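A protein chain is absent from this complex, but the other protein chains hold their places.
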Amino acid sequence: MKLEKALGIWPGALLPIKQNHPMKEFMLFFIFEDLAALEKANQAEMNGGNGCFSWIEKLEGKYVGGNALRPEGKRVSGKDRVVTDRAGSEIKEMIGGYFLVKAKDLEEVTRSVQEGFWEFDSGATVEIREVMAMES
Amino acid sequence: MPNAPNNADQTQLIDHLFRHQFGKMVSILTRIFGLAHLETIEDAVQDTFIKAMGAWRNGIPENPEAWLTQAAKNRTIDLFRQLKSEKERAPYFESGPAAIAINELFLDREIADSQLRMIFTACHPALDPRDQIAFALKTISGFSQSEIASALLTKEESVKKRLSRARNMIRDAQLAFAIPQGNELSDRLPRVLEVLYLIFNEGFHSGQKEMLVRKELCAEAMRLCKMLVDHKEVCSPNVQALFALMCFQAARLDSKVNELQEVIDLRQQDRSLWHFPLIVLGNQMMFMAVNTEEMSVYHYEAAIASEHLKASTFEATDWDRILMWYERLQVVAPSPFNSLNMAVVHIQRNDLEAAKLVLDSVVPEDLEQRAYLYHGCMAEYHRNRKDKAEALAAIEQAIQLVTNEHERSYLLLKKEKITAMR
Partner (left out) sequence: MKQFMMIFLGADYSTVGQSPEQMQERMGKWFAWGDKMAKAGVLRSGDALDKAVRRVSGPKRTVTDRAGSEIKELIGGYYVVAAKDMDAVVEIAQDYPDYDLNGTVEIREVMVFDK
């Protein structure tokens, strides 16, 4: 079975949102110490690591969507809209991917993150941010 | 994860919604929590707009005002809770019957009532006149310090000081948050009208400003004046006359200033740019305003303004009628500026002797920084008498005294015309 199908993280497969859901939504940014750490983590998943898939399974209906992000990127910055390339080993704190999940509150999602994120032992970080919505 | 706004219409907000809501929410929350907590309340309302900017990323709520008001209320309570844990100064906020009564405060008529209370607070005699305008523009009209500084052509530091003084005065005098009644109302109302008229004139008369700023000031003064008009106990013939006057002046705004922010003479204004609906509104208001024994400054100024508006051209103006109004205005509120206006009217009526009589009664120094107006008027008088030398001397004096660049250019043009005389 193709990995992206199993993971269900191909953007076309993002689960639809129920409009009147009382739950809050949270963005979880997966942050790695540097490029090397990020690449190592990606490699692990591609070599059959189960971390991502297991967590999505555990989340069930609370998993809304997610993506892994390619390490290289660009930045457009400031008043002069300066464009810079983002690549290289000097960059600290790289976002490697994200999940968008539903939860009752911050405590619930924190627990889920602590139990579910699969790269803590290698020193990675998850940043939890509540999505600003009209109902909150 | 919602997608982008799928209903394009839902991304349009009424012009100045946030700015007007600021005033409404601050007034309502002040009614609930008290004047002493004004700064906390303003912070809460500011935070609410920031929250809206995020929460409305994917669309506007069905009732934006209700959303904002509810969010501001919640934020204020949050801030008070924080205050309470830091220092025990926060108000004690309980639920139950008091909470029900508070919900009633969010009804439209109560919101209007609360805003009026804020207007009367801003114009309280305990406050310094200059501070009153800054305070009103901030607290009721929702302008920022820098926007007020642009509007009043002053420094932001200065505005900051005025606001601070006003707040301190309100706190120290422990002003009641109320609409005055009976005798107190008739005592306090004149100052309110003065302040609103001052704001209006900052938009209409005052020096170089972007047309946008002018319109916002005039519109704001009218919006606040309309609140007075709409309140049964507060409305009076003078209030109506002021509103009518504002309508008449505002009707001419588009023709009064050109794209370079230069003021155009009444003689040269493009009358096709005058805004008819405002003239109609002014007339309707004036019709009611004249139901009174005693006419005010606003009545006469409105009458004069409406005479100009009736004329299809400058030449067709009923100068005799205007003169009559100026004479009555002079009785109610004598001023050297008024005298100059009368002299100009006499010149239009070709009664140069009468013009000279009036001009002789004016002491230029009384006009202070605007003394050049006297000399400009004298130049006009002499020009009409074909006294070229006298006219030139007078216009020269005017040019010497003027400080404003736009006015200087205007006077130099006049000098050219005089020089071209034979």
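Order as written gives the chain letters A and B; numbering starts at 1 within each chain.
Convention: a contact is a pair of C-beta atoms (placed from the backbone, for glycine too) under 8 Å apart; a residue touches a chain by one contact, two chains touch by 3 or more.
Nothing here was measured: the structure is a model prediction, and the numbers come from that model.
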What are the shown chains that the left-out chain touches?
A, B
Subunit A, residues in touch with the chain not shown (by the definition above):
2-4, 7, 10-11, 14, 25, 27, 29, 42, 45-46, 65, 67-70, 72-79, 81, 83, 86, 95, 97-98, 106, 110, 113-114, 117, 120-121, 123-133, 136
Touching the unshown chain, subunit B contributes residues 1-6, 8, 11, 13, 16-19, 21-22, 47, 49-50, 52-58, 142-147
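Here is the rule we go by: only the chains that are shown with their structure count from here on.
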How big is the gap, in whole Å, between where the Cα atoms of subunit A centre and where those of subunit B centre?
53
Of all residues in subunit A, those that touch subunit B in their complex:
14, 17, 25, 64-65, 100, 131-134, 136
So, in the complex, the side of subunit B touching subunit A is made of residues 1-2, 51, 54-57, 59, 61, 67
